[in-house]
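All protein chains but one are shown in place.
Up next is chain A:
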Amino acid sequence: MFGLNTKDTKSLFIVAFLVVVAPFILNPFPAASAMAQFNAGYPDLMQKFVIFGIFAIGFNILFGLTGYLSFGHAAFLGIGSYSCVWMFKLLGYNVIPGIVLSVIISGIFALAIGFVSLRRSGIYFSILTLAFAQMSFALAYSVLSNPKFNLTNGETGLQVYANDPQWFHRDSLPDLPHLFGLSMRATHKLEIGAWEFQLNAGYYLCALMMLVCFYLAIRIFRSPFGLMLRAVKSNQQRMNYTGLNTRPYTLAAFVISGMYAGLAGGLLSAVDPLAGAERMQWTASGEVVLMTILGGAGTLIGPVLGAGFIKYFENIFSKINDHVLHSWFAFLPDGLEDFVVFLIHPFIGKGWHLTLGILFMLVVIFLPGGLVEGGQRLGKWLHRRKAKDTPSAKTEPAE
């Protein structure tokens, strides 16, 4: 269906189903229970899941297919955010122009940056993109926020003020980002027994975008263009020797992934109309690299998994504190309980980045294919065990 083979259609439908029912399956604990803090089914977090999913899918089109490791993708995220907020400031709070402009502007920037950086490959490419991203960050943070020409509003972050023109804004429309009158913050609370589920308009808009992005990514992966990108990854020199100029292909991949990042940035502004320069810092670029690798670079579903995984655990780990730990390990003898809590303490709460760093190193060292490869290995292992349990019908030849 939609020009996909059966397997891809199935995975697209699985993702679509999961995204639609996410508000329910991410809220497994009743609202009043002590475990409710581990629920992830609230709009803020779910929006982050899908938005960073888009970002990682886009990054994967570049890194997973061509092997070019960009350390500057956060620049496009930031550019997207700023463009979207500017549309809010000029035209009004409808999200459509903002999102469209953020994709276009980040595409233009990606074209310019990609044109320059793709002249080199390998480590040079990483450093060039890193340099560009740091430059954009420095520009956005200080230079472009001088009183004469205030494009980014510096440290405060770009936001909509009461005296902004907002030409198409009417009083009947909500005073927040909206889609033709439907506010992005509109949330329908569904109470079923002890459970409370939140169905949020902003989330479903982002989710729809992510599904479109995911579908496009599948098409790119399966197209001759995607095949060409894979060929670049496996042996660029051989491609050059066959008389093929690879640069237009890699540039196209770079621009596409830049546009994905811009879309993610635009959506970030659409659900929360504030754009700050810290989104462009190179640690933010590092984060999307982490997501993609953790999930599994070069696979379709990996980046989405990685984004969800990192954002979920970032949120959950930051919430666990010593008090919670003590209640978990209360069954242990007192001295031992304190000791266990003491051991775990550095890794939770503010120590989430430590956990993330260790996890990331472990994945790169032992599981270069990320979570997806881990799942496949687990599946194979289970399969083999099952095969061993039920002896095969094949008769062994006698010695």
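The definition used in the following text is that a contact is a pair of C-beta atoms (placed from the backbone, for glycine too) under 8 Å apart; a residue touches a chain by one contact, two chains touch by 3 or more; residues count from 1.
In this section, contacts and distances are computed from a predicted model.
For the chain of the complex excluded from view, the name given in UniProt is "Amino acid/amide ABC transporter membrane protein 1, HAAT family" [choices: "Threonine/serine exporter-like N-terminal domain-containing protein", "Hydantoinase", "Amino acid/amide ABC transporter membrane protein 1, HAAT family" or "Iron complex transport system permease protein"].
Within the set A:96, A:343 or A:361, the residue that contacts the chain not displayed is A:361.
Remark: the omitted chain is touched by one listed residue; of A:126, A:153, A:200 or A:269 this is A:126. Across A:37, A:142, A:321 or A:376, the single residue that touches the chain missing here is A:142. In the complete complex, the residue from A:30, A:97 or A:286 that touches the missing chain is A:286. By the touch criterion stated above, the residues of chain A touching the omitted chain are 67, 69, 116, 119-124, 126-128, 130-132, 134-135, 138-139, 141-144, 146, 236-237, 282-283, 286, 289, 293, 346, 351, 353-354, 356-358, 360-361, 364-365, 368.
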